[in-house]
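One structure, as structure tokens, below. Some questions next.
All protein chains of the complex are present and in place, except for one that has been dropped.
Each chain gets a letter, A, B and C, in the order it is written, and its residues are counted from 1.
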Amino acid sequence: MGTPIPLPIMPGDLTAIGPLLAVVIAAAGFLAVDMAFTREELKNRWTFIIGIIGAALAAVTALMLDIGTGESRLILGEALYADLYTVFFDLLFALLMGASLVLSWTAVERARMKPVEFYSLAAFSFAGMFLTSRAADLLSLFLAIELLSMPLYVLAGFATTSKTGREAALKYFVLGSVASAILLFGIALMYGGTGSIDYVELGAQVSSGGRDSPLVLAGLALILAGLAFKVGAVPFHMWTPDVYEGSPTAVTALMATGVKAAGLAAAIRFLAGPMAAALSYVSVMLWWIVALSMVVGNAGAMLQSNVKRLLAYSSIAHAGYILMGLLGDSLGTAAAVYYTAVYVLSVAGAFGVVQYFGDGDRELETVDDFNGAAKRHPWISLLFTIFLLSLAGIPPTGGFVAKFFVFGSAIQTGHIGLALLGVLTSVIGIYYYLRLVIAMWMKDEGRPVLAELSPTSWVVLGLLAASVLALGCMPGWLWLIVQSAVVSLV
Amino acid sequence: MPAPLEYLAVSCILFGIGIAGVLTRRNLLVILMSIELMLNSANLAFLTFSRLHGQLHGQVIAIFVMTVAAAEAAIGLAIVVALFRQTGSVRIDEATRLRG
Amino acid sequence: MLTTAIFYVLSFVCILAALMTVTLSNPVSCALSLILCLACLAGLYAQLAAGYVAVLQILIYAGAIMVLFLFVVMLLNLSDEEAAEGRYDVIRGLKGLICFAFLVDLYVLVEVSLGGRIYGCPAPGLGSLEAIGELLFTRYMVSFEVISLLLTAAVVGVVLITRKGPASALAAGRGGSS
Partner (left out) sequence: MTGETLLALVVGFPLLGAVFNGFFGRFHGRRLAGYLACGAMAMAFLSALGAVKDLAGLDPQVRTIHKHLYTWIDASTFKVDMALTLDPLSAVMILVVTGVGFLIHVYSIGYMAHDDGRVRYFTYLNLFVFFMLMLVLGSSLPVMFLGWEGVGLCSYLLIGFWFDDIAKAVAGKKAFLVNRIGDMFFVLGMFLLFWTYHAVGSGSLAFADMQANAELIQAAKIGGVAVTSLAAFCLFLGATGKSAQIPLFVWLPDAMAGPTPVSALIHAATMVTAGVYMVARMNFLFEMSPGVMSLVAWVGALTALFAATIGMAATDIKKVLAYSTISQLGYMFVAVGVGSYVAGIFHLVTHAFFKGLLFLGAGSVIHGVTTQDIRQMGGVRHKMPWTFWTFLVGTWAIAGLPPFAGFFSKDEILFHAYAGPHGSVPLWFIGYLTGAMTAFYMFRLFALVFLGKTRMSKKEYGKVHESPATMTVPLAILAGLSAIGGLMGLPHAFHMPHLLGDWLAPVFPEFHVAAGAGTELGLMAASVAAAIAGSLLALYFYFKKGYVPVPDNGKASLPASVARDKFYIDEVYDGLVVMPMKAIARFLSATVDAAGVDRVASGWLPGLAGWISKGVTALQNGNTQRYAMALFAGAVALIVYVSLFGVRVPLA
């Protein structure tokens, strides 16, 4: 045998994947807790402690990354990136993990799932999320998406009390696998056309002469389809309403926030990163995806009475708004990232609130179930209203500023029609979000029951609402960060 | 030795058959098999290109894909079994409670 | 010349077996056809200087995965009624047609790119276990670790979802589905 092969681990590389390690350790911790203790209270207590520590550790290690001059670094055999963009999404996912632990706990127990089992699977999914934003080649991307999805396939059908969970799991699995296969075939074609799977190399080939090899184009098309599935954009969206509705709410919250954000993180990295030159080949198709997503998402949500389904359709529309940013220049990309952050915070908050309504096995399902909520529970209704107004894009919430940036960049790059459609469809958006607000504040007859909120939940919900308002009232600081993060992409 | 194009043709045909199976069969187990078929067609493409470019990368990727396929099959079958236990059916067109 | 002949035989059987997989009505036959198809694919892999992958294909796929499939098919022990496929109507035909159109388009794209390209001599060592191992632990180190996570997640997931829940409505479901 020849000389020993040095592992491609440079100093600092482990810090760069610190959040990933933290969440993997947490996952191992959950499994250990499940085996070590027999009493449920002990299991629960340690699950919570380990989870919070994991999330905190992820956030801290994300912040410890030395960004240097702001340029992207390739680490660990050039498979992953380490830059401001990854830090940004790491913090977002760490926050989501914390929020999920605190806010979903009640819903997890209501669905008769054991928290330790739920969170051990969710932790693997979070590991996948942490990977999506830093994938530097197509294989890492594929594996990250698989790692992200597989635990969720299970989680969707995991609640034994749910009548629809199994069906949701099945649909999610079948459609997700088909999308993965399409993505994989696209990767194969891309590899065939260029002989590489590294973003940097692919980008170089696409922007130099070898670009119009039909293989590369076909690969690009199929990869776009695969990513659009995860993001939930039309016409790859049809799984979202059914799966969001059928899954336990705790899982739906994870899908609406984490999966969506991870898919967007990957898509933005792929389409606006080194491969940005490739975007011009598919920009017409992206235009249609964006337009259809906005129309179908908002129109679909308009007449829904089920809250989860309503939020599912609206998430399709938001995917459209966010992808619209990619049609613009670097400012547009920054707008897309900003919008993603605002969307994730607002939806995390909205689902956080929804999960607390209901008692016993029952959770609130329809819009009418929220009638009179404000009268009985004014504070949490106020928080919910803030999240909904943000999703509707009404100032002074973050949603307004995000839409402002996205539509603005679209107009600047000449997509006036698309911006007009965006503004028009967001009118529908306001209509259905306000239906919930009206149900809560202007109707009296209902008696919605609120599960007891722990002080921690209040703090987390309050923080989410405050950050949503802060992003609307003082968007400057985040916008600067996002802009530098986007600069580091290319 | 046949040309790369010929290997790729086989790969494309397998992919087409796989997706056709997913779209038309009612039996969930067969649909899972069809998905396996699609993954395998991608693998054949990877190996074809690996040989064409004279690199190993394609082969390594194929190995990873196989592992992913194994995990996917396990989870898919588990979900099918779980669904069967609840509803007594493995027909995909009967799982339509969620709609609208 | 012999390679070409073998290629044609293998690919013919492979495609035929694939077709049988998606058309035969008995799931057991489907699974067996798929095993045949995967075996032929292994042969093709071997032709492409990927002996190691070919071996894995036989071991993992035809061996492990498909056994799992067969096992589940047997476990569920579907009645004919359950396995019945229904008629092949216009919609299904249309779906098939779209798949076919996709195939043609894909093939045209591939043909434009690769038409006239031929394989040269394989580089020595292509497909050797040592080279693959080296790549796995250097360039693909991260992916290797991720795969291990993925498998762990899958194991945990499978264990959790297949536990018998309190709401096992087998009997009720049977009544409703007929």
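Methods note: a residue touches a chain if its C-beta (ideal position, glycine included) is under 8 Å from a C-beta of that chain, and two chains touch if they have at least 3 such contacts.
As the structure is a prediction and not an experimental result, all values here were calculated from the model.
For the omitted chain, the shown partners it touches in the full complex are A, B, C. Of the candidate positions A:Ile53, A:Ala204, A:Ala299 or A:Leu450, contact with the hidden chain is made by A:Ala299.
From the set A:Ile52, A:Leu91, A:Val200 or A:Val282, the residue in touch with the chain omitted from the display is A:Val282, counting the whole complex. Across C:Leu70, C:Ile98 or C:Leu151, the single residue that touches the chain missing here is C:Ile98.
Touching the missing chain, out of A:Phe236, A:Phe270, A:Tyr321 or A:Tyr343, is residue A:Phe236. Seen from subunit C, the chain kept out of the figure touches residues 95, 98-99, 101-102, 105-106, 108-109.
As for the chain not pictured, it touches subunit B at residues 19, 22-24, 92-93, 95-100. On the side of subunit A, the interface with the absent chain consists of residues 170-171, 174-175, 178-179, 182, 212, 214, 217-218, 220-222, 224-225, 228-229, 234-236, 238-239, 241-242, 280-285, 287, 295-296, 298-300, 302-304, 313, 327, 378, 394-396, 401, 404-405, 407-408, 411-412, 414-416, 419-420, 423-424, 427-428, 430-431, 434, 438, 441-443, 473-477, 479-480, 483, using the contact rule stated above.
In this text, only the chains that are shown with their structure count from here on.
Contact topology of the protein chains: fully connected, every pair of chains touching. Each chain gets one centre point, the mean of its Cα atoms, and the points for subunit A and subunit C are 30 Å apart. With each centre defined as the average position of its C-alpha atoms, the distance from subunit B to subunit C rounds to 5 Å. In terms of their C-alpha centroids, the spacing between subunit A and subunit B amounts to 26 Å. Multi-chain contact residues of subunit C (touching two or more other chains): 106, 110, 114, 139-140, 143, 147, 150, 153-154, 157-158, 161, 165, 167. Multi-chain contact residues, meaning those touching two or more other chains, occur in subunit B at positions 8, 15, 18-19, 48, 52, 57, 64, 68, 71-72, 75, 78-80, 82, 86-87. Across the complex, subunit A meets subunit B through its residues 139, 142-143, 146, 150, 153-154, 157, 163-164, 166-171, 173-174, 177-178, 180-182, 184-185, 187-189, 191-192, 195-197, 241-243, 245-246, 304, 309. Those residues of subunit B lying in contact with subunit C across their complex are 1-10, 12-21, 23-27, 29-30, 32-34, 36-37, 40, 43-44, 47-48, 50-52, 54, 56-57, 59-60, 62-64, 66-75, 77-82, 84-91, 93-94. Across the complex, subunit C is touched by residues 5, 7-9, 24, 27, 31, 76-80, 112, 117, 120-121, 124-125, 127, 131, 139-140, 143-144, 146-147, 150-151, 153-154, 157-158, 160-161, 163, 169, 189, 192-193, 213-215, 217-218 of subunit A.
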